[in-house]
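Of the protein chains in this complex, one is absent; all others appear in place.
Now for chain A:
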Amino acid sequence: MTSFMGHQSRGETIGYSFSEPTAAPVKQHSFYPYTDNGGSTLGITGSDFAILAGDTRSTSGYNINSRMVPKVFRIGGDDETGEGAQILLSVVGFAADGNALKERLDTMVRMYKYQHGKSMSVGACAQRLSTILYEKRFFPYYVHAILAGLDEEGKGALYSYDPVGSYEREQCRAAGAASSLIMPFLDNQVNFKNQYIPGSGEGHALEPKKAEPLPKNTVKQLVRDAFTSAVERHIEVGDGLQMMIITREGIEEVYHPLKKD
């Protein structure tokens, strides 16, 4: 910089004042705002019911935080016990995000009831949940959510989501740590994939077995089998199985112990 009559320009002499703006070397954030709390969830629908289930273990790394942290919640209940709810939500992944998501959806469904004087339909709730997730597209809720209820015709409805809100109505879905262990089992036992009707054709050209809605007790047993098997092979799954069954009569909640090792 040029000097004027022996004076250095301020740009150079400045260096006395504490308000001198300086750029620090850009530092990388080392704070990672997510963690994985393990666990697994599972939902299956029938002709007049839907079941949502999840294990109750909470982990961080190889530690078990607690053996009783539920992952399945009633949405839009009349009070904090969830009494009067007609929609179920399960969340698995980062538990703090899961909780925040559950609270937001629950508040919205309750506000809808106060404002419109009627309960929100599962289809509407499913779309709303997708929007809530997509709102945080660039800092997502790190969870895999499953929403369950009964549709307008009284049939079981199940919607599954990815962390940024893509969603789809399905017959069954497994999510979380042991999803890769449970989902193939469900494909085979619920949608009858790779099952053929014996003697229905020549050689290997057999007719595939058609999938049809299963009775409630069969589905309950499938859920229990899925989890007892997942517990054997996945360390983040275990302790307890929490199952919620939604029918026209309301929501039934069942708890089964699982292996604690």
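What we mean here is this: a contact is a pair of C-beta atoms (placed from the backbone, for glycine too) under 8 Å apart; a residue touches a chain by one contact, two chains touch by 3 or more; residues count from 1.
Throughout what follows, contacts and distances are computed from a predicted model.
Set against the options "Flap endonuclease 1", "DNA-directed RNA polymerase III subunit RPC9", "Glycerol-3-phosphate dehydrogenase [NAD(+)]" or "Proteasome subunit beta", the UniProt name belonging to the omitted chain is "Proteasome subunit beta". Among A:100, A:164 or A:206, only A:100 touches the chain left out of the display. Within chain A, the residues in touch with the undisplayed chain are 10, 13, 15-27, 29-31, 33-35, 37, 58, 60, 63, 65-69, 94-96, 99-100, 139.
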